[in-house]
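The complex appears here without one of its protein chains, the remainder shown in place.
We just call them A, B and C in the order they show up, numbering each chain from 1.
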Amino acid sequence: MDEKIKVSIVGGSGYTGIELLRILSLHPNVDIHHITSRNDAGRHVYEVYPSLRGVLNHRFTSPDEIDLKESNLVFFATPNGVAMEYAKDLLNNGIKVIDLAADFRIKNIKEWEKWYEMPHKCPDILPKAVYGLPEVNREKIKNAQLIANPGCYPTAIQLALIPLLKEGLIDPLSIIADAKSGISGAGKKNKADFLMSEASENFKAYSLQGHRHQPEIEENLSLNSSLGKAKLLFVPHLLPIVRGIHATIYVNCIKDFDASVIFNKFYEKEPFVDVMEANSCPEIKSVRSSNMCRISFFKVPDTKQLVILSVIDNLMKGAAGQAVQNMNIMMGWEETLGIHLIPLVP
Amino acid sequence: MDEKIKVSIVGGSGYTGIELLRILSLHPNVDIHHITSRNDAGRHVYEVYPSLRGVLNHRFTSPDEIDLKESNLVFFATPNGVAMEYAKDLLNNGIKVIDLAADFRIKNIKEWEKWYEMPHKCPDILPKAVYGLPEVNREKIKNAQLIANPGCYPTAIQLALIPLLKEGLIDPLSIIADAKSGISGAGKKNKADFLMSEASENFKAYSLQGHRHQPEIEENLSLNSSLGKAKLLFVPHLLPIVRGIHATIYVNCIKDFDASVIFNKFYEKEPFVDVMEANSCPEIKSVRSSNMCRISFFKVPDTKQLVILSVIDNLMKGAAGQAVQNMNIMMGWEETLGIHLIPLVP
Amino acid sequence: MDEKIKVSIVGGSGYTGIELLRILSLHPNVDIHHITSRNDAGRHVYEVYPSLRGVLNHRFTSPDEIDLKESNLVFFATPNGVAMEYAKDLLNNGIKVIDLAADFRIKNIKEWEKWYEMPHKCPDILPKAVYGLPEVNREKIKNAQLIANPGCYPTAIQLALIPLLKEGLIDPLSIIADAKSGISGAGKKNKADFLMSEASENFKAYSLQGHRHQPEIEENLSLNSSLGKAKLLFVPHLLPIVRGIHATIYVNCIKDFDASVIFNKFYEKEPFVDVMEANSCPEIKSVRSSNMCRISFFKVPDTKQLVILSVIDNLMKGAAGQAVQNMNIMMGWEETLGIHLIPLVP
Partner (left out) sequence: MDEKIKVSIVGGSGYTGIELLRILSLHPNVDIHHITSRNDAGRHVYEVYPSLRGVLNHRFTSPDEIDLKESNLVFFATPNGVAMEYAKDLLNNGIKVIDLAADFRIKNIKEWEKWYEMPHKCPDILPKAVYGLPEVNREKIKNAQLIANPGCYPTAIQLALIPLLKEGLIDPLSIIADAKSGISGAGKKNKADFLMSEASENFKAYSLQGHRHQPEIEENLSLNSSLGKAKLLFVPHLLPIVRGIHATIYVNCIKDFDASVIFNKFYEKEPFVDVMEANSCPEIKSVRSSNMCRISFFKVPDTKQLVILSVIDNLMKGAAGQAVQNMNIMMGWEETLGIHLIPLVP
């Protein structure tokens, strides 16, 4: 067995934090070191999350009281803007960093600062950050010290598009992504919109005039497009479920091709992407609590239109699961270690 | 047609407020005058509740800017402790007051102050307050100027017990009420417990060591018990639904009797209590969005135990619907006016 | 007051049936005559739907035992293929007919027979059928004897598109409708897909290769398009809620125009279409249990793309509510009679 490493989680009391704990508690190569939370500092983790009674005896600490540099790897499951405060110092000390927030997801700093409405604290280390989408950037991840873990929508959407864009098969300028996310994507925020009385038995679009995931998606699609810059009409919607993202993507083909062949070839050896039969409909429940992405597609007869359907669990392949997948790759471990979980059905 | 009266709603932006608006907007004898909300003052009601677009053009006002004494009747859909600030002045000016919160529900001031953790502001007018459970206190309500509208749990539980207690048929000291409430009962509170991510696919008891509705229930059951003081073991639970209360009540019979006969006689002419067949199971959805309470019961063979089941919509018969029922009685109108609504199924 | 008419409901035990009963029980100009259901014949309606206890004392009858010609108007809330068995005889006897199923929705019989996989029983009366979308066909409905009540998806989608198509403002050949429906749209079918264990906490597309509402929408859009035949890429999805449809529609503009002006002008006097501000997001809960359709739109900057959002309650404006609206128009009554209901929130 590989020797265990010490990992810490900054911002452990939110939903991506608790999901990391669910995975890492059983990960064979990891010892959980610090779990920070300013709000809950001093409390046992299991007081906030009784599901972890008997599993974890850690207390939340304040990030100020502890030394993250004693860990081998640090996950930031924090609001945007926190990881960039710590990253430089950690990297300088040889600590690996995986940021589940957005601080290092966009290379274009001006774009980043426009969307995130704050100055970037460490533009100098941004070039070192590897965008942690293993199916696309696995080789770079292997040698990375700093990972920008992709957003949830971006993961679902990019996995559905990159195989086609790389081959120059679709028009990169007329992509439409009608995306739907479960409510845990908003985090554990005490906002009226996310109360059960408001969100259940409801459905709506939101952020019509601009969602932060759009520049992230466009930048990374463009990097993987053989026909240049990609443009996205992105409409997110709020689903009355806790976990899951479903992206329905509309593209215009510029060549004749068999999507099954393209997708199956691209994802042939991927442990966490399941290419389904053409015309089938992947469902969110079929990936819930797992790190799997399932993709299908439908060629509209007598047109150039192709519809691609993609589902993930936003807290897993869209956040914590993918972060652990990235850790496994960075550490040279079996990529599925600790995340070979079977979806919870029913 | 009767002449219309002017009614105002203090605290119109919470869930009992919006429910009052849903009813009163179509009530034939009512003109809605002021709708106050400190938080939303200045905004159109329909901005906060788009369901009211095209229905109401009012803006929320601050209670400080308007004169409630220009109304004929004022509903308080406020947190506990607000109505008692205004009631005396309103009553002195001949305005009728219906408080949907708890300020006037308990006659025993010490008990009230213990549970609500504040001094009572107008103990002198407390004796004038009529506990607004029409099926029990209709005659008093007719002449009341100040109504303490019952709590949601108390309504469901008292309607299930009073017919038996009045006749001295059950032991008043060994009553158990296992009660379950939908999440709107907590109001529009931005608290993590009520987030959809927390509350859905979940169920738990709460307030084991004491819930404010317990002294209210016990006081009023005792007043209606022919065998003296009633005592209640009350365990509330949080249901993962928006609307509805289900009370499962366990009592010990001290005489032989046919519960069907007792209940049917007591509620014979009641428009809002439906006595179902023995051994049937009333369901919450069968009263949703209506002012109806449905009651059934099950005599446990070979024992003295009787189980009584009672369901209401907590925002209707448990709050706004009952408040309007009380208004109708106070005004001498047809009791069902504006609240003869059919449950929403499915 | 107008004199009451006798109406019967064939197929009263499904979800559009019960919804008709919820409305008609309180409709001032209607006496409910027969309510048929082969499966539940002989049972009281309230045994199947306890929500109607105390409201309706009718028993379900078999359509064979009763004479529908004794009614003035008959609603068919039946599976496809039933209304066409009865319609001719009823029309010949001067009875008005409103079919909530699909028998008369498509004028092109070949198309109809292809999609519904049965021979049409009365092609001769099909020309008499008026497609009951009041906002478009009000004048024809006034004089109609036979109404084809539109499907739920078609209502939400057509109301979002017809104002633009009529004016020739958008390309009729590149419309995409990404539509999401609550589960009651499937009716009260005992199919595993619609079990709560399967459908809750889930989301998926379905009928990718063809949904029966598509030819209905295309035929009627084409009739209202000033630029000829309309074509639709229609992807329906199953929402984990009971009631509601949300259509997200993507179109390409062929002229410069202000969608607010167009929509507001078209729907200016409509009681059941609410045109919201540009860039706002209508939510399903804001129309639940009401006959309202709310529409908004978003012009994508620097493109010719327009996104239109449309929500309805599938059982109301998408079925029973619209059927009653049609009845009111046919009878010359106030169009909102009995359906001026306020959405249930929360």
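The rule is short, and it goes like this: a residue touches a chain if its C-beta (ideal position, glycine included) is under 8 Å from a C-beta of that chain, and two chains touch if they have at least 3 such contacts.
Just so we're clear, the structure is a prediction, and the values are computed from it rather than from any experiment.
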Among B:K114, B:K191 or B:K204, which one touches the chain that has been omitted from the display? B:K204
Among B:P172, B:G244 or B:G338, exactly one should touch the missing chain; which is it? B:G244
Out of C:K6, C:K107 or C:K188, the sole contact with the unshown chain comes from C:K188
Of the candidates B:R212, B:K285 or B:K317, the residue in contact with the absent chain is B:K285
Touching the hidden chain, out of C:A199, C:M292 or C:V307, is C:A199
Per the touch rule stated above, subunit C touches the missing chain via residues 15, 183-184, 188-192, 194-201, 240, 242
Spell out the interface residues on subunit B facing the chain that's missing from view. 176, 178, 180, 197-198, 200-206, 208-209, 233, 235, 237, 239-244, 246, 248, 250, 279, 281-285, 288, 298, 300, 303, 305, 307, 309, 311, 346
Missing-partner contacts on subunit A, residue numbers: 15, 18, 22, 25-26, 49-55, 184, 188, 201, 242-243, 274, 276, 282-283, 285-290, 292, 294, 315, 340, 342-346
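Here is the rule we use: only the chains that are shown with their structure count from here on.
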Among all chains, whose Cα centre is located farthest from the one for subunit B? A
Judged by C-alpha centres, the chain sitting nearest the middle of the protein is C
Interface check for copies subunit A and subunit C. Shared numbers divided by all numbers used: above half gives same, below half gives different; which is it? same
Could you put a whole-Å number on the gap between the CA centroids of subunit B and subunit C? 36
Express in whole angstrom the distance between the two chain centres, defined as the mean CA positions of subunit A and subunit C. 40
Residues of subunit C engaged with two or more neighbouring chains: 201, 242-243, 282-283, 285, 288, 346
